[in-house]
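A single protein chain has been omitted; all remaining protein chains appear in their positions.
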Amino acid sequence: MQRIAMLGSGFIGRFYAESLQGQRSKDKIVSIYSRREDSAKKFAVDYGCEHWTTSMEEAVAHPNVDVVCIALPNNLHEAAVMLCCKHKKAVITTKPLGRNAAEAKRMLEAVEKAGIFNGYLEDLVYTPKFLKAFESVSKGAIGRILWAKSRETHPGPHSDWFWDIEQAGGGCILDLGCHCIEITRSFIGKDIKPVEVMCWADTQVKPIDAEDHAIGLVKYENGSIAQFEVSWTFRGGLDLRDEVMGTEGTIWMNNFLRTGFEMFTTGKGADYVAEKAESNTGWLFPVGDEMNELGYNHMFAEMFNSLEKGKPPKETFYDGYVVNAVLDAAYKSAKTKLWEPVMLDIWRGREGVGKHSHLTDYDPDHYLIKEEVTHYGARKVILKNKTTNKITEKVLE
Amino acid sequence: MQRIAMLGSGFIGRFYAESLQGQRSKDKIVSIYSRREDSAKKFAVDYGCEHWTTSMEEAVAHPNVDVVCIALPNNLHEAAVMLCCKHKKAVITTKPLGRNAAEAKRMLEAVEKAGIFNGYLEDLVYTPKFLKAFESVSKGAIGRILWAKSRETHPGPHSDWFWDIEQAGGGCILDLGCHCIEITRSFIGKDIKPVEVMCWADTQVKPIDAEDHAIGLVKYENGSIAQFEVSWTFRGGLDLRDEVMGTEGTIWMNNFLRTGFEMFTTGKGADYVAEKAESNTGWLFPVGDEMNELGYNHMFAEMFNSLEKGKPPKETFYDGYVVNAVLDAAYKSAKTKLWEPVMLDIWRGREGVGKHSHLTDYDPDHYLIKEEVTHYGARKVILKNKTTNKITEKVLE
Amino acid sequence: MQRIAMLGSGFIGRFYAESLQGQRSKDKIVSIYSRREDSAKKFAVDYGCEHWTTSMEEAVAHPNVDVVCIALPNNLHEAAVMLCCKHKKAVITTKPLGRNAAEAKRMLEAVEKAGIFNGYLEDLVYTPKFLKAFESVSKGAIGRILWAKSRETHPGPHSDWFWDIEQAGGGCILDLGCHCIEITRSFIGKDIKPVEVMCWADTQVKPIDAEDHAIGLVKYENGSIAQFEVSWTFRGGLDLRDEVMGTEGTIWMNNFLRTGFEMFTTGKGADYVAEKAESNTGWLFPVGDEMNELGYNHMFAEMFNSLEKGKPPKETFYDGYVVNAVLDAAYKSAKTKLWEPVMLDIWRGREGVGKHSHLTDYDPDHYLIKEEVTHYGARKVILKNKTTNKITEKVLE
Partner (left out) sequence: MQRIAMLGSGFIGRFYAESLQGQRSKDKIVSIYSRREDSAKKFAVDYGCEHWTTSMEEAVAHPNVDVVCIALPNNLHEAAVMLCCKHKKAVITTKPLGRNAAEAKRMLEAVEKAGIFNGYLEDLVYTPKFLKAFESVSKGAIGRILWAKSRETHPGPHSDWFWDIEQAGGGCILDLGCHCIEITRSFIGKDIKPVEVMCWADTQVKPIDAEDHAIGLVKYENGSIAQFEVSWTFRGGLDLRDEVMGTEGTIWMNNFLRTGFEMFTTGKGADYVAEKAESNTGWLFPVGDEMNELGYNHMFAEMFNSLEKGKPPKETFYDGYVVNAVLDAAYKSAKTKLWEPVMLDIWRGREGVGKHSHLTDYDPDHYLIKEEVTHYGARKVILKNKTTNKITEKVLE
């Protein structure tokens, strides 16, 4: 059993609380910190917390607290982490880890120096679909990974601080891109180094300083490529789709808008207000169990199981730091219009991984380009002569 | 926290165990009963049970046990329930409750006489999608319910006892129809009386005595109609789809084969063996978190929360009994080729509910048949004169 | 090239005209008959017809006319057909052929006696999806057919005469069921005799005398079963789905509401009025090329190609007659609540086809019930002893 201090009583803090204390859980939020007293009190009542406070340190230091869960705006993560280091409390924090890699690196070094358990709450690599897809990919079901894409777009966040570049540290790249980067990096291999990033970003719709739409490409040392598509200007709900392509297959995941649940309502029967949906009449696509589908349940389980076994979780501050380094390169690229290198002072994966060969032998003299069954049922191969480079077709049988 | 005795260590017992002890649960299986010693021992090791036995009564009577969970073939349910009554243990049992309504009624009367908590483990009315759909339907989002359909078909069960009519008590109607009947009954309203059943059943493919394919219609007192489609001869995986039609909308749910997770594999990369899938190459449609998608997690949570609050769960032995009564009528109808009445000695819902009127007033002289927007943008109504019955069109504006 | 007289200038007549003269067609509508002069004139202008008339016989008898296309309310089919017989003109008629089998039989006998080309315009067995599915089924891709289902539901027809039982001859069973019956009959085999029908029908929503919702089952001599689901009370658009199950596979077709075209609109950009859709904001599901998707193009091509080759088309008045006979049985069953025999005075298919055996030999002593790969990768068979009927499992390898 884990006793938790929750820092932050807003949208994400409440989401976490639903997951942490949902169903038949043995874990418990014992202390809630909020900057606003009424919000702290309300949260304490709603989730049965024995202690509430408007002092962050008080919550962290509370003797009943085993683990601190940070659910605060991005600009407050570092201060909260430092308090956990001071009081030697296990810490888990919402995404992104920092507003940039420098912040993230300081947090990473601090928790490691303090020797405390640290978890990076990247829920989207814990969704049931991701976990199953990842298992298949790991077993080689789709072969060598060539490309992985993650898309997260919606009509913009709910809370005002997201729109303020000082508090948030950035726009939709930071807010949503952090998910996409870790999802695609996981498929390609977390031990494979991201080397450079090209990013387009623009403010197309919203009257803000930060970007509201961006597309990026991340090259990895082994020749794989990752792609992210993020936006706060998408109309139609929460679009959360991932794709992976390998030499032997492909995986498509639609995590939110098309999950096998479809509903039409004229709206005359009742005022049905669907969460995150943009309309409440016509065809709607609800999600059955949002908490589970978004990975919160599996994430907290893995975090606390790891903590109890004395081992690091799948996602640590180190991963958060790598993600921030990729994000930094993306922001730089959006300005310079160049492919920008990913600056990783700390790198714990493999070094010098070469690009995979694209030559498949057919026979001693030829490479195989393609093998297919023609529409008249014959097997055909397209070959390339190793010496002459000449390309020929050959029908077998 | 609940301490559970599991009766049965087969496919469904293990599924239940995964759910009961999954994630960060506070509940625990303390005793396992199996007819075969090696199976009991293996289960005890796999799920960390402190006690195993080949005596059903020993498991039920074990002093550490609070709740007995029956995961046995259909012909053993009654004996197990009677032991729970004898030892005054809370009991929850897998579906169907009995092989027929007579058995179910005896069990219902026994648990009520014994005054013990009784839960009917109909997981498919606890799936996240069903719960959300049910909430919408309850709030009136699709209006008055006209029709509800549930389909469960697959290539046949895994264990041999299902195919033996004596142990199972029936074929796919009993095995799968029990789900469909409770799902559709829930949408129509559990207080509305099912009045008669028409059922077609046949043994089309399998060399067995029981039916391997059936389609049934169930009429309810308020004029709503329910439909079930069940089969052990479907090829393509587990087809689990529900639909509901109301006067103001419709809901479509695909619980297993199309949930937003699609994968193609040539099979050259690795031998991927997908559960319940019929192939391991080509396009595959895995389910992220089967346990959650099939309702086990939400079902056990509701059962134990109810137990702890001292109130009956959503699904009790009474519901299991009503389902068995509908199943009995279906079996009879399949033989007599007639609409057979549902024989309910015990009925706790509403009585004498009339059929809803199908007359909507348009004005004092007319009923409204239809209102639509024409392709040239005008509003058109089709009306029926109350006196003359003449049908006319009228373009408004 | 064919020169056509169109009888009827309403919704369906215009649909036919779009298809007949669409794209780069060599065929031409030369005469249009309508009961209302202004409607005939307008049609003539819109489709460039050289001749218009309010006399049905004048259109039929017109010397330039090769083929008469009947697009009239059901109660006028017979009179129109008789005129074609009188003037020896090839005739093609919209569905259903008659209001009942007696009418259909008279028309069938008349055209055959007159020796004229006769085509039954059942477009839904000419949709591109149906044609491809049918080809696969014919080649055995899904094995022996066990069950075929067709569903057509929508919020009710556009024209007033459909709602008047005298003109229409019935409700949604006649209007929509005729499609479903021919689709499923085609999959099962048009030479296999439909033997009996069970039908539930009700008027649940509309203030009309005819049924607005019905479900039916049709048994075929070879043990296959067909199912139809029809309604004028469905909310959400035009739901047109077919399914077929065979011993070796299954086919699912969604012909209208989910065809790979999805659109979300807030409605602020423009007033988009989608055809047949029930809303013009939110998620919409348009169909790319309705004319082609609904089979009109392929239907007229096959009709006229057959006519030019001097052979009967795939769908003749005989097929229309068989469909009417099944419909009659459905209407009777809805009243008697009994399985009603299909009365076919004229039957040109196979006679006395027995039910297919459901016994598959495994070895001399056993039947095979099921073969599967277990989750631990082994092959398992479930067998039934031919003498003792005992059911056992056997793990191979």
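Read from first to last, the chains carry the letters A, B and C; within each, the first residue is number 1.
Everything below uses one rule, namely that contacts are C-beta pairs under 8 Å (C-beta built on N, C-alpha and C of every residue); 3 or more make two chains touch, one makes a residue touch a chain.
Only a predicted model underlies this, so the values are computations on that prediction, with no experimental measurement involved.
A.B. asks: Using the touch definition from the header, name the shown chains in contact with the chain that isn't displayed.
C.D. replies: A, B, C
A.B. asks: Using the touch definition from the top, which of A:Ser231, A:Thr265 or A:Thr316 touches the missing chain?
C.D. replies: Touching the chain that is not displayed is residue A:Ser231.
A.B. asks: Among A:Ala102, A:Ile208 or A:Val353, single out the residue that touches the unshown chain.
C.D. replies: Final answer for the missing-chain contact: A:Ile208.
A.B. asks: Write down which of A:Trp52, A:Trp163 or A:Tyr318 is the residue touching the left-out chain.
C.D. replies: A:Trp163
A.B. asks: Could I get the residues of chain C that touch the absent chain, sorted low to high?
C.D. replies: 23-27, 127-133, 136, 139-143, 246-255, 258-270, 272, 286-289, 292-293, 297-298, 300-301, 304-305
A.B. asks: By the contact definition given up top, give the residues of chain B that touch the hidden chain.
C.D. replies: 235-237, 264-266, 278-279, 281-285
A.B. asks: Against the chain that's been left off, what residues of chain A make contact? List them.
C.D. replies: These residues touch the chain not displayed: 142-143, 146-147, 153, 155-156, 158-161, 163-164, 198, 200, 202-209, 212-213, 215, 217, 219, 223, 225, 227, 231, 233-236, 239, 245-250, 271, 273, 275, 337-339, 356, 358-360, 367-370, 372-375, 377, 382, 384, 389, 391-393.
We take it that only the chains that are shown with their structure count from here on.
A.B. asks: Using only the C-alpha atoms, find the rotation that maps chain A onto chain C and quote its angle between 0 and 180 degrees, to the nearest 5.
C.D. replies: Fitting chain A to chain C on C-alpha atoms yields 180 degrees.
A.B. asks: Chain A-chain B contact: same residues or different, taking over half shared as same?
C.D. replies: On the two sides of the chain B and chain A interface, the residue numbers are mostly the same, over half being shared.
A.B. asks: Centre to centre, by mean C-alpha position, how many angstrom separate chain B and chain C?
C.D. replies: So the centroids are 33 Å from each other.
A.B. asks: Using mean CA coordinates as chain centres, what's the chain A-chain C distance in Å?
C.D. replies: 49
A.B. asks: Could you grab the centroid distance between chain A and chain B? Build each centroid from C-alpha atoms only and quote it in angstrom.
C.D. replies: For chain A versus chain B, the centre distance works out to 36 Å.
A.B. asks: Of all residues in chain B, which are in touch with two or more distinct other chains?
C.D. replies: Residues 142-143, 246-250.
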